[in-house]
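Working notes, structure below.
The complex appears here minus one protein chain, its other protein chains still in place.
Letters are used for the chains, namely A, B, C, D and E, taken in the order the chains are written, and counting of residues starts over at 1 for each.
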């Protein structure tokens, strides 16, 4: 299986689906991480790029692609859509993880729009949307047990020192979310996802 | 994988997910079909029971369980929930297929309610809801390519002669739905499903 | 302020809004607890009645009213609505806490229906809906910080020994929910509520 | 009756409501077609303009207005709203057909926003939203039997050779959608629409 | 045009769509009024029957059919659906007016369910849902200007003396709703409706 993550900022993948990514990479699946913006509003771009690469390594990501949008100004336009579409065309992912459309951060909502536009020509691709500190009214349907990899997820989150220090993300937030979603399906820790579209061949074999 | 279908009447499984069931049984998965009512409002119960068994055979169903609710009066009460829960407990399905809550037939809506109540103690079970002639406002997220098995699905639908003759169901309706859902994902024929809850281990391995 | 809780079974109030109730009773507000059914499906009625009374005492509830519906068969009919309406008329609550309509338990959904029907003649009454193990798709808008009273809530939950022992409820579930909702508003523990209608004079003084 | 269609690109009117337009023009109603962008991302503008004019002729459109937005960059701003509002003011349509807000193409969503903003001063105008290849979660309420004019609709779609050749639209997609929507209301072919607002005098005479 | 109204109680038609009914009957259309229950919870059945007949006369209704459900206990079952279906089959209405599914009165919600089930075999029938004192979260799309007939609607409401006296309905409530809905479309008084399904031939000729 080829997995692609398309999130707005350097630490979003870790927070929204780090456990699932680690689980998939450990099982031998290839993971491509796309980062829309280096997150200059939340810190120094070079620092954040290094943290992203370190976080990716921690979770077994195969490759990180930076799309260089300006932080806070990701725009839903032909170029931004074409750039993501080109990556989907190149790497042929089976699953794409991205943001929920119900999110108070404009870059997150717009990244979702860009992804769903980009996949319009690839109807066999499964698209799942993750949960983070700015999602609101999140209505998950897919639950992934991440008990075995939670420690790795936390490690990957900690790697984003610049964001942990300014309080944008925290281990505590990640833990409590994982415990709550885990409780909903009777496991210790889980990550939950909304679904835009799911391929039956992926789900049912 | 163990698959369970819980639909209201003898022909509902064939119409809502017959292709997917055939695909799963052909791949070696065990399918248990639960039928809430023998459908006495739509014909003779004995005839309909025979048609159900013939339809099940046609699709590779392993076992058919009749729950003997009165047609049109399926009731969401402790007995009806316990009966479905007992079957889930006994057969331990990975996936349950049932009706959509958005359906103009009271038995369909109530079967959905019974199923979601019955699975409340089995959070690892994936629950998907299918599309039929009385669903309204259907919002599918899971698409199954049934191109290879469409002919078998049609055959299983034809088996319900008593319903085809009175116009309750038709090959044409099944075909047009399969073509439309297929078009949405770029294949010839598909079945589409709403999702109540999806197990990540099923979806992502 | 007069507060009324209307939940289906003896342990529901404790789980859905026990912290908020304790907070309100401690602040000198009068709390009336209405219990629709003694919960005979989940244990012995006498035992459950005693547990309910003990739980109520633990949270500072002023009075417990039992409406004696049969467990699993609460019915939305003129008598059930009139019974709740009579209590609202008698005690004149400012706020009523009840179940969410999005709940897989039929008694919970129906209790919500009965309450919203009963309050139709009392438009000044605020109606809030709580979160429990069978709510689904919960979309809270009101958050109550219950950090100071969480221990008391847990104590009230523990009082329902018959339910804790059979695994219907657990401290762990209550804790994890309280932590997650707390995290959403930046406090240690919170209870969250959906809102049917909120009186401006209550909210804004 | 005066009918106005406001779609993003040169082929959208034909795909989303070509049958209905043909039916209305044949019945003697005047149809004004507004095209927001000449669709430079999908081909040569001059070619697409010619195709649009040919498609319009095929369906009996009285007049085509081009608004010259850049493809993929339609913007919801005072100028774009004023331009549509001016056309509504000038032609005084009874019905406006436009895109659904639930669409993965940004130009489609934004055209919907522009139209609903533009009609805010014309509350007597009926606004209906059509279905195309990029609509998602479409929830139609209005169904138009287009059996008699389906051939003309297909002809109008074929006219957009540049788009058919690059696979952006196809007769097959149009046919399957028409068959599915037709099936839903018991006719051979239909077009379906969501409704933003419907004038009672139009519906009930 | 043949119009059918299917409401739960003797005064519901007048309140929910009395203006529209008067307008249609005045224009020469035939109106059949179906009343599910004689409303024994709200007064004497004989009195209410007389008031219903008087109200119907006032609005130009051609015929009143009583279905004799018990007030507060309308049940969604084969008999109740068949009874409404038989009337639809007999009178062949083009439009059916009924309750909104979003209503705090159980009889209203269930009447909506019965109607949408009954029309499932008549996909050409337009179904609209009206607004009354117990509707909640009403989301109208169809607006009918009732300025010319508002006085007649008020007269028909007043006819239900037993209900006006006990405060179940009032001219004031009807007036304020008509003014608000009128304001939304720029006329003096209007009635507004949600739509389940609208026939294109009715809307567009």
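Here, contacts are C-beta pairs under 8 Å (C-beta built on N, C-alpha and C of every residue); 3 or more make two chains touch, one makes a residue touch a chain.
A quick note: this is a predicted structure, and the numbers were derived from the prediction, not measured.
S.K.: Need the list of shown chains touched by the one chain that isn't shown.
M.R.: When the full complex is considered, the omitted chain touches A, C, D, E.
S.K.: Give the residue, chosen from E:80, E:116, E:177 or E:199, that touches the chain omitted from the document.
M.R.: Counting the whole complex, the residue in contact with the absent chain is E:177.
S.K.: I need the residue numbers on subunit C that touch the omitted chain, in ascending order.
M.R.: Against the left-out chain, subunit C lists 1, 20, 23-24, 27, 95, 123-124, 126, 141-145, 184-186, 190-191, 193, 195-205.
S.K.: List the residues of subunit D that touch the chain left out of this view.
M.R.: Per the touch rule, subunit D residues meeting the hidden chain are 76-78, 81, 113, 116-117, 120.
S.K.: Since one chain isn't shown, list which residues of subunit E touch it in the complete complex.
M.R.: Against the missing chain, subunit E presents residues 137, 139, 172-173, 176-177, 179-180, 182-183.
By definition in this document, only the chains that are shown with their structure count from here on.
S.K.: For subunit C and subunit E, which third chains touch each of them?
M.R.: B
S.K.: To get from subunit B to subunit C along touching chains, fewest steps?
M.R.: Steps on the shortest route: 1.
S.K.: How short can a path of touching chains from subunit D to subunit E be, counted in steps?
M.R.: 1
S.K.: Any idea how many Å lie between the Cα centroids of subunit A and subunit D?
M.R.: Once rounded, the distance between the two centres reads 36 Å.
S.K.: Going by the touch rule set out above, which residues of subunit E reach two or more other chains?
M.R.: Nothing qualifies.
S.K.: Assign the assembly's chain-to-chain touch graph to one of these shapes: line, ring, star, complete, other.
M.R.: other
S.K.: Mind listing each pair of touching chains for me?
M.R.: Those chain pairs satisfying the definition are A-B, A-C, A-D, B-C, B-D, B-E, C-E, D-E.
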